[in-house]
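Complex shown without one protein chain; remaining protein chains in place.
Chain naming follows the written order as A, B and C, and within any one chain the residues start at number 1.
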Amino acid sequence: MLRKSHFNIRKFIYDTFDKDAAKVVFEREGIWDCTTCSACLKKCPKGVDTTGIVMGLRSLMVEDGRIPPPIRDALKSIAIHKNPWKISAEERSKWAEGLGVKNISEGADILYYVGCTPAYDARLQKVARAIVEILNRAGVDFGILGNEEGCCGSEIRRMGDVWTFEYLAEENIEIFKKYNVKKIVTTSPHCYNTFKNEYKGANFEVQHYTELVASLIEEGRLSFTHQIDKTVTYHDPCFLGKQNGIFDPPRKVLTSIPGIKLVEMDRARERSLCCEGGGGRMWVESEDSEDRLAKIRVGEAMDVGAQILATSCPFCLLTLEDVVKTGDLEESIKVMDIAELVKEAL
Amino acid sequence: METAEIRIGVYICHCGINIASTVDVDRVRDSISQLPNVIVSRDFKYMCSDPGQELVRRDIKEKGLNRIVVASCSPRMHEPTFRMTIQQAGLNPYCLEMANIREQCSWVHEDREYATAKAVKLVSAAVAKVSLLEPLEEKEVEVRPEALVIGGGIAGIQASLDIADAGFKVYLVEREPSIGGHMAQLDKTFPTLDCSACILTPRMVEVERHPNIELLSYSEVIDVSGYIGNFHVKVRKKPRYIAMDKCTGCGMCAEACRMKGKIISEFDVGMGKRSVPYIPFPYAVPSKYTIDPENCLFITKGKCGKSPACKDACSSDAIDFEQKEEIVELDVGTIVVATGFDLFDAREKPEYGYGLYDNVLSGLEFERLVSSSGPTQGKIVIDDKEPRDVVFVQCVGSRDKSVGNEYCSRVCCMYTAKQAHLIHEKLPDAKLTVFYIDIRAFGKGYEEFYDRVREEGVRYIRGNVSEIIKKGDRLLVMAEDTLLGEPVDIEADLVVLATGIVPRKDVKEVGNLLKISRSPDGFFLESHPKMRPVDTATDGIYLAGCAQGPKDIPDTVAQAKGAASSAMTKMARGKVKVEVTTASVDTFVCRGCGRCVEVCEYGAPNLEEVEPGIFVSQINDSICKGCGACSVVCPSGAISMKHFKNEQILSQIAAVI
Amino acid sequence: MNSEAIVKETRAYHCLECGVCTSSCPVARVRPSFSPRLLVEKALFGFGDEIVRDRDLWSCLVCGRCTSRCPSNVDYLNFIKEMRIEASKLGEKGLFSHDGILNTIMELQSLSLRQKRTSWITDDLEVADEGEWFYFVGCLPYFDLVFGEGGYCDVGLKPTERARNTVRILNKMGIKPVVSNDERCCGHDLLWNGDLEGFRRLAELNLKTIEKSGAKKVICLCPEGYVTLKRDYPSYLGEQDIEVVQLYQLLADKLKEGKLNFVENGSDNPVKVTFHDPCSLGRIAEIYEEPREILSGIPGIELVEMERNRADALCCGTSGWVNCSSCSKQIQTERLKEAEATGADILLVACPKCGIHLSCAKYNSDIKIEIKDITDLIVEKMA
Partner (left out) sequence: MSEEFEPNIVGFACNWCSYAGADLAGTSRMKYPPNIRIIRVMCSGRVSPSFVLKAFQMGADGVLITGCHPGDCHYIAGNLKCEKTMETTRKLIDVLGIGEERLRLEWVSASEGSKFADVVTDFTNHIRGLGPILGKSQG
């Protein structure tokens, strides 16, 4: 991010040593530019919690009411609708209408936690529906929370509103307890990460859907009938790859689909480049869209000859597809979620 | 155990007025005289003076005393004095107990009443303990005038030569076919730019020729037992499949081999190729060939053409596929551990693209590339092209918690400077950039060398590299210039990673073998970081070189000489005193549970099978240091700590309360 | 009591010198110099002084095998106890295991210290301060710190789990027992190590505590606690107005009444278990069948008996935390091997101490059999 914005994490760290942290963050530019991808944290030789510092400083801003309007709106929406997309909580499970998905209150082995974006965004709803179809095919006993599902709080925490995050976390844990949830599968790596690493006192197992699908394939519970003769490359989402070390299951899923030729970009796995969708960045527009990392990333995918750029994160899907659309690249490359590819091949 | 009646003499010292001004010595003397078994209780102005000591000696003789209590200063001060005193009068020196009524009473308290009361308690405790003390015999063990040196790198070579020069027999065990270690792989050495081979080879040859050194190359230590002076060592000599006495080192076998040029050369760190019969490098010692059993067609498949090509080619009939491994048993008095280090594997830092891009090299790979004996005969070429832009990255695998190595490897700053200089020398037009966090040029002539390299135009940028990616057929190196606070991207044709020093991957097994412990960084632990830097906690085992921690060549040589000197000191005297106050096992009580074995840092207790299925712990008192940890964990009460037995300490507790 | 009086008291003069005692003695089998017969004979010939100074006086396991087989009914157990009381007066003692901490723990409990012994009680357990039933927990809270996870001599056990199990079982039977923080060590080991005064102090404190709770029935899991409260308290402190019940007696009754039920097990392959009779529960309290009745009521369990069972059972090898030695280890190893030889997967124990001693012998050995307390099994299978 340093390469395109004023954001320099090292300066923020230095300043916090001897100045009043709040003042620093008010004076310096760029605190909202961090995508919390944690590339710096993972590489820091002294193990400094850089991402934590960003979140901490942002929380000072939030406390002081100095929030960029779009972020303020997103935070407000979460408080009212329990999602950052300003749509009523009553409409949360609309995407599932007609699919016959059972509600978790009827009891199920697994809770499929859809997440805000897949629940409301028209593009991502397709992914959610694809996941439902895959799980049904494999005969997985699962249920959803329906309109009772609320935001996981991952992004809100990264936007600095730690108070609302804690409130959301407590509320969600209560709901999970109520339905005796033992295992959760998420669409988004962001929900996955926060459930796994940031929910204190939680007592459930959590999986990203690519992990579950990979194990279903391995157990022989999913089989493919359609061939997809395409060259595919895979973009590792930061919150799944770098931050949680899940590199192989998505690749295993892709390579099990007949016809797919998987090629790797130069920056793959731990080396993956962030798409800029994390850390609340979905709600702030980058100043100069010329240098968007997503654009670089799509370029890298095309360089290795990929016809499909596959990913497994709602934010990655949106940011990357946006580049393809605005750049008129739809003829040469297509951005798809792994779930969509699996569904197609079933 | 003595069964005779206990007759105690108690002597209370005034220490001039040091004790007497705060403690009422008369009262102490009188109270103590009432205690059971106390035959005499006296006070004296200076107990440590000649008349004071004489008083004790006379009483021992005249009154038949057999236990003595001296209440004076700290036992850390005068215990040796009074032990000698009573020994002169014919008593066992361990029949003495001191009460510290100066440092821990008169000097730290002001109230005379309290101080006197406390002194009475302290002396009573000493009386209580002394009546339960048992005479102990001091023991000496012989030290064999032979040493084992494990590892034939520069540390092992130096230690072996020093010990051998002093006239002692040395067994030098090296796992590889040749001695020389990592130093043999280096090109030039900083800061003086001596050619590494030029200064090392003569030492290697000296080892081979030395009448007191027996070199066991291509061999591994597999078992060590015993203790200082009397270690028993088993060494496995791996089969070379080539008779050492017949091989002339001519190399015809390697020439003839069907796998010639197909095997990756370990010495060239994967950058060159070799045959199955090989000599690691041209100036190897011993200069004998070895057949690599893992890649030999005849050994792995049982067939190599009609007959093995090497066998046909050898004119001295040295090839012998019938060779078997051999176990050699040695008895030595001391051991020097010089097992060296491994290079950090840069694949653990995937952001640098090592292992992914051919033009990202480790520090050692670059050494081979630049060496005239290396795969390119010293030409710096990548894909047949000379690099125009070269980037050096410091601290790869050192000072890095994310890979678990918090320490500084101590050599990378300087070897990077040297490598930059070597490129500059060969490719004066190349643009050289070094990314660093701090430059540590602490040795003699190091800072000057660093300055010289910078004067040569090498650009030093403060900030470490975050990522290396491909850009066309070149590399893009990304970092922040932390002095300017700005991002910096540099395109390069070659990146050299200053890969650090890490403990050898088998360091744990070797540690267990020798029963020596490791510090948190994983290297072998010295007895004291400052005062005993070459000793280990196990008497008779000494450390040299990078096995103990990262070091450059001068420090390695210095430490090797230190280790040699420590070993020689013990061997020169020929005898060594062992701890008297050791733990001992009542073998009848012992349940053989092994908790003492688990808790002991020195490997003194050992479970021995006395009858089938019945184990009993035996403590080797030549190894035991007397800490007493085993007696605390012993569930059955079978272990007692001489001079600090349970009942002795309990009697003290009862007396002080 | 002098040696002559002891001989009289314990009917030692009836000794036929037949040697059944010595040949029944597990210690004598591994340590030929130890002979119950010779000890008695020494007393008969007036060498009592020698006995009280003899280190072997403390090697007897008071397991009762000799007493139960003696054709002349010599009360060997009391003979040893009285001899030890005499020896204690002279300052003699056995070699304490674990540096004597267990003994000191017992002795310290006779002071008026405010213990914190009930912290093992978890929220799911129902206990009371007053009521009809008093659950006498015994040393378990202390054993937890010595033999539990991270303890001085960690043998992979969770002793207080036995206490929780007991309360769980009692709760299931509709009993909300009194558990008191003022409970003390029952005094068994002090008594059998010759400290009669220490035993009396503890017994008085315990009786007072039980009385205060209003309980008329005392339930014990620990067999040693059971025999001490049931037999020794009345004999040293007079008849008490309380009924002492061993948990397995109660459960066997409940099973017959249909009040103790177990979950049905769907699996066809029953788990093979074998059962180690504790000396105090078996030979001394003569409770042999009750635990077996309970086991036979548990579906999916097949009880296979060891060669030596019931009155013939071998001791777990140590008593009173003294003279635990290579002999003990040999006895324990023999017992464990005997258990393995039955082909059972699990060796069930009914006494916390047996559990500790046998687990200790298993430590660092090649013995594989799992050691489990019966209460673990009951709680697991209880419907």
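One rule holds in what follows: contacts are C-beta pairs under 8 Å (C-beta built on N, C-alpha and C of every residue); 3 or more make two chains touch, one makes a residue touch a chain.
Note that the structure is predicted; figures quoted are calculated from it, not measured.
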Chains shown that the absent chain touches, full complex: B, C
Residue among B:C48, B:M252, B:V328 or B:A537 touching the omitted chain: B:A537
Residue of B:E54, B:E113, B:D194 or B:D358 in touch with the missing chain, whole complex considered: B:E113
Residue of B:C198, B:V381, B:A572 or B:I653 touching the missing chain in the full complex: B:I653
Residue ranges of subunit C at the interface with the undisplayed chain: 98-101, 104-105, 107-109, 111-117, 119, 141-142, 145-146, 150-152
Touch residues of subunit B, complete complex, unshown partner: 74-77, 100, 102-105, 107-111, 113-115, 117-118, 121-122, 125, 517, 525, 537, 581, 599, 601, 625-629, 631-632, 641, 644, 646, 649-650, 652-654, 656-657
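Simple rule for what comes next: only the chains that are shown with their structure count from here on.
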Arrangement of touching chains [line / ring / star / complete / other]: line
Innermost chain by mean C-alpha position: B
Separation of mean Cα positions, subunit C and subunit A [Å, integer]: 60
Separation of subunit A from subunit B, taking each centre as the mean of its C-alpha atoms, in whole Å: 50
Sites on subunit A at which at least two other chains make contact: none
Sites on subunit B at which at least two other chains make contact: none
Touching residues on subunit A, where the partner in the complex is subunit B: 2-3, 8, 10-11, 39-40, 42-47, 266-267, 269-271
Footprint of subunit A on subunit B - complex, ascending: 349-351, 353, 395, 399-402, 437, 464, 466-467, 469-470, 478, 480, 482, 485, 487, 489
For the subunit B and subunit C complex, residues of the former touching the latter: 587-595, 613-614, 616, 632-633, 635-638, 646
